[in-house]
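And then chain A:
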Amino acid sequence: MLNHILSILIFFPALAAMLGFIIHKDSIRAYGVAIAAIEFSLSLWLWFSFDSSASGMQFMEHLPLVPAFGINYILGVDGISLFIIILASFFTMIGIASLTDTKNEKNMIVTLLFLQMTMAGVFAALDGIVFYIFWELSLVPMLYIIGAWGGPLRIYASVKFFLYTFAGSLVMLVGMLFVAYFYYQATGTWSFAILDWYRLILPESFQLWLFAAFFIGFAIKVPMFPFHTWLPYAHGQAPTIGSVILAAILLKMGTYAFIRFSLPMFPDASVFFMFPIAVLAIIMVIYTAMVAYAQEDVKQVVAYSSVSHMGIIILGTFALNVEGITGSIFLMIAHGVVSGALFLLVGVIYDRRHTKMMNEFGGLAHVMPRYATIFGLMLMASVGMPLTINFVGEFLSLLGFYKQSHILTLLAGTAIIVGAIYMLAAYKKMFFGEVTNEKNKNLPDVSKRELLALIPLSIITIWLGIYPKPILAPINNSVESIVQLMHDKSITNEAKTRIPNLVKGAEIAKTSEQGAH
Partner candidate 1 sequence: MELYLYLALFSPLVGSLFAGLFGASPRTKIAGVVPSLLLLLSFVSSTVLLIYILSGGEKVHVEMMTWMATGDLYIPFGFVVDQVSVTMMMVVTLVSTVVHFYSIGYMDHDKGFNRFFSYLSAFVFSMMILIMSDNFAGLFIGWEGVGLCSWLLIGFWYHKESATWAANEAFIMNRIADLGMLIGIFLVYWNTGSLQYDHVFATVGALDKEVLTWMGIFLFIGAMGKSAQFPLHTWLADAMEGPTPVSALIHAATMVTAGVYLVVRANPLYDLIPNVGLFIASLGAFVALFAASMALVNRDMKRIIAYSTLSQLGYMFVAAGLGAYWVALFHLMAHAFFKALLFLGAGNVMHAMHNELDPFKMGGLRKVMKGTFIMMTLASVALAGIYPFAGFFSKDLILEVGFVEHHYIIYTVLLFTAGLTAFYSFRLVALIFHGEERYKLFGIHPHEAYKFMLVAMSPLLLLAIIAGSFKMTYFEMVTAVLPATEYHVHSTIAYWIMTIGTQLFVILAIAFAYKKYANNKVKVPDGTSKMENRLCYKILSNQYYIPYIYEEYLVKPYRELSTVFWKQVDMKVVDATVDGIAGIIYAGGEKTRVMQSGNLSTMLKWMVAGTIGLLSFAVVFGLAVRYSGEIKTILSGLGV
Partner candidate 2 sequence: MEIGLNHYLVLSTLLFAIGLIGVMRRKNLLLLFFATEILLNSVNIAFAAISHYYGDLTGQLFVFFVIAIAASEVAVGLGLLIVWHKRHGNIDLDHMSTMKG
């Protein structure tokens, strides 16, 4: 079973989703929770049997699909994708468990299980085409979630979300086809296997174009400035569960793909585009943080804060050294946990008051002390307080990028200031002061069902902040191999110096060899 665990992780929820249609309406919730719990325990089993000391792909599966064109069903996980898969199944589980008054609950749960399939597929796929299929498929359930359960502008928001990200990924698909074609020209056989593509060394000019093609697809997904405007609409209109999964997992697809595709395949282009992308990332950080500060709707604050944090992730990725990339992957998980929790928290108050406008609230700390405490904890995690999960990622990302540029890191570091400004301002508006609005006087505090989702997230937030090693170590191993690969592959001198060589003494061996000739 362990040999096919990834396939099981992908297709088990899909099968269960189809079966879900025949389950009775009253028991669908229990069914959904049970399926998601099994899925989550499977992913934990995956972690348990994962060899943390190995850096390569594990649990590989290989099944020919279109052998003539080298399209194969290849799966595998390494330290980079493992934890995002676990996080995805975790969020599906607590998402279903904490669903509150949803009409058509059955459809929602079936959609969520289907979404879980696509998420597991994206992060486990090691073939370009399979990756692309899951990547696009993931849009469908989210489109449905926003379009069917969203707010008043839901059609506009969902169509915008779909078309925008879809347009981007088409460009990415063209890029993939080109890479496969270049691979064919270089070796004489077709292959869409990512691991094969890693071995392909492309001239710098090709790399630049291909990098740009992939970049469009990924940047819209992340979303990077200036491609971010679909996100506030999607978050603003999506139901709580949609926002949670969108922020926690779907956005990570973009940043994950940067690490999986762009960096190892186009190391020279990555170095070439490092500074422009870093500038974009800094604009993302500061600009969206300011926009977040101006918001009147607490959900939009969290939505824009997501964009701001994604900027740090991008920056860490393009640090192109082990510290930065490890940090960015860790921050993906951290941001998933924290922003997921924040959206859940916004959902809690929305369920009670059916509004998200901050000026409707005030003094909530008096009426809902437990809610205020958990919100406060997540707020502190979001602003990067040490010993919470976010800090580890932010610290490492910024530390990594500092090696590349001092000034840009200084600018990006303002994230800790501007982040504190909008978060504290929002918290003050909602929780501090006297209770002025009559409707808030008798709000019930968080219920048991809501705590079911929030308590585990709080525990993770602190546990991984204090002891990130179980996650950092596997990530570190995989990242080291990628960085080494990039260093070995790179052609230009610029890239050779920017990307560190991890094999100590290799340089000396090379020079002595040259001396012998």
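Per the selection procedure, all candidates are chains of the complex that A comes from, given by their letters.
In this text, a residue touches a chain if its C-beta (ideal position, glycine included) is under 8 Å from a C-beta of that chain, and two chains touch if they have at least 3 such contacts; residues count from 1.
Treat the numbers as computed from the prediction; the structure is a model and nothing was measured.
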item	value
Numbered candidate touching chain A, per complex, among 1 or 2	1
Contact set on chain A toward candidate 1 in their complex	160, 163-164, 225-230, 287, 290-291, 293-295, 321-323, 326-327, 363, 365-366, 369-370, 373, 380, 383, 385-387, 391-392, 395-396, 398-399, 402-403, 406, 409-410, 413-414, 416-417, 420-421, 424-425, 428, 431-434, 466-469, 472-473, 475-476, 479-480
